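Quick one: this structure, given as structure tokens, is what I'll be asking you about.
Every protein chain except one is present and positioned as in the full complex.
Chain nomenclature is as follows: A and B, assigned in order of appearance, with residue numbering initiated at 1 for each chain independently.
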Amino acid sequence: MNEILKLDHIQKFYGNQVNITKAINDISFSVGEGEFVGIMGASGSGKTTLLNCISTIDTVSAGHIYLDGTDVTEIREKALARFRRENLGFVFQDFNLLDTLTVSENIALALTINNVPAEQIDGKVREMAGTLGITDILDKYPYQVSGGQKQRCACARAIINRPRLILADEPTGALDSHSSQMLLSTMQSINEQLGATILMVTHDAFSASYAGRILFLRDGIIFTEVLKGRDSRKVFFEKILDVLTMMGGGQTDVC
Amino acid sequence: MKQKILVIEDDPVIRAELITLLEGNNYEASAATDFTAVAQTAKDFQPHLILLDIKLPQTSGFTLCSQIRGFSNVPIIFVTSCTTDMDELNSIMLGGDAFITKPYNTAILLAKIASLLKRAYPAVIQSDLSYQGTVLHLDSGKLEYAGRQVDLTKNELKILCYLFKHAGVICPRADMVEYLWDNQVYVDDNALSVNINRIREKLASIGLTDFIRTKHRQGYIL
Partner (left out) sequence: MNGKAYWKQQIPLLFLHFLCMIALAVFLWVNGNRPDSIFLVLAIWLLIIAAWLWKSYRNRKGILDELLCITEQLDERYLIAEVMDKPERADDRVYYQILKMAGKSMLEQIGAVRRERMEYKDNIEQWVHEIKTPITAMRLLCENHRYGLTKELLVELEKINRFTEQALYYARSEHTEKDYSVREIRLFDVVHQAIAENKYMLLQNGVSIELRETNDTVYSDEKWVCFILNQIIVNSVKYRTKQPIIKVYTMRQGSNVVLCIQDNGIGIDAGDLPRIFEKGFTGKNGRSAAQDATGIGLYLCKRLCDKLDIGLCADSTGQGTTLRLSFHVNDFIYQVQG
């Protein structure tokens, strides 16, 4: 399987002269094409920092990040923005849709930025909207639709360019349970049917159970990993809860 | 009735020697050889105590412990060369009763076995030792002969215990000293002689003379 993402002994320090924190101690892992991977950890475990580094918004202090074979730690800043645009898609907790544009225009933005010819845009937007079930709200403005629908728009925008990797940062954070469920099913179907590779950071075990593999972060390292394998989502959910309980235990954890 | 001990250990030499050691100390010992069916072996043998090695082929001692705990509360002593704290914690959490590291100090191992058995099966009282009409009461620490009793100090009791257990056999002084050391009595050769003489005086006071005989240059014999 093609490795879309590969992290090689990442370290990240930050701070000021008074205190320096080692946010990421030594992390290595890879994500294969078509995988849906989740990263879980308490606040302070380094997961947001990790996502920021993978998405090239922040740089690592040591180590290498290979996105589809390219070492992003070696790309110069100017070229980085373009690389990001062409290869990554983002779904954030707070939707980040532009309020002055309609849903359809928001989605189209992603295409425009990437210089897709104008005549193709409309068709692609409609197609994506159809897949995600948001055709009926294409002409509405963000303030007119629900949180769940907004997040599905964000998804549409994220994947319309067929990026190599989709990064989701607490996508269900601002949604109620019903909308969360719908969003997660949507993400799951994007992954299964469109073959999109997704890396999702979350602190919520329910969201995590939709993924195929979960990495647990603690104190800046990957503490353990669980695979869904052939388990049902319910069984996987319980496995995840078990690990979280264990992790909450402190020094004398049985590993 | 001898108490039964099951040995679960993959190294053949250690396994054989443990059995020799246990049988030499009055236990009935058996070893599990099929590590895929250990639980069944335990069920069949019905031991009073199990010695369980943590590092086993194909499976881990911890897994086996959980299996056995599923149907029995038999005392389990974990033995291992690992000395990490995790293992100790694991063994306690999974239902083990004690933890001993390799290489075994045999005296300590036997002592732990004895104390666990005593705790688990209190009905089995310490039998008194007797020889040629003299009875050594282990619980009360007294020696009885012809209806008369004499008190013994802890050290004297231990010495006599050894002699009784090897009654009729010559006990080399070095062995006796070693035995006492195993019981945390750090005497040297002279102190041993002094203790023996004191015991002889006490025996004489109840009419026992020539009970402990000295074999010149070899040791003592009852």
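Note that in this section a contact is a pair of C-beta atoms (placed from the backbone, for glycine too) under 8 Å apart; a residue touches a chain by one contact, two chains touch by 3 or more.
Note that the structure is a prediction, hence the values are computed from the model and not measured.
Visitor: Just the residue numbers, please: which parts of chain B touch the chain that's not shown?
Guide: Output for chain B: 11, 13-14, 17-18, 20-21, 24, 55, 81-85, 102-108, 174, 177-178, 181-182, 184, 186, 188.
Visitor: Which positions on chain A touch the chain that was left off?
Guide: Those residues of chain A that touch the unshown chain are 9, 11, 13-17, 20, 26, 59-63, 73.
The rule we apply is simple: only the chains that are shown with their structure count from here on.
Visitor: CA centre of chain A versus CA centre of chain B: separation in Å?
Guide: 62
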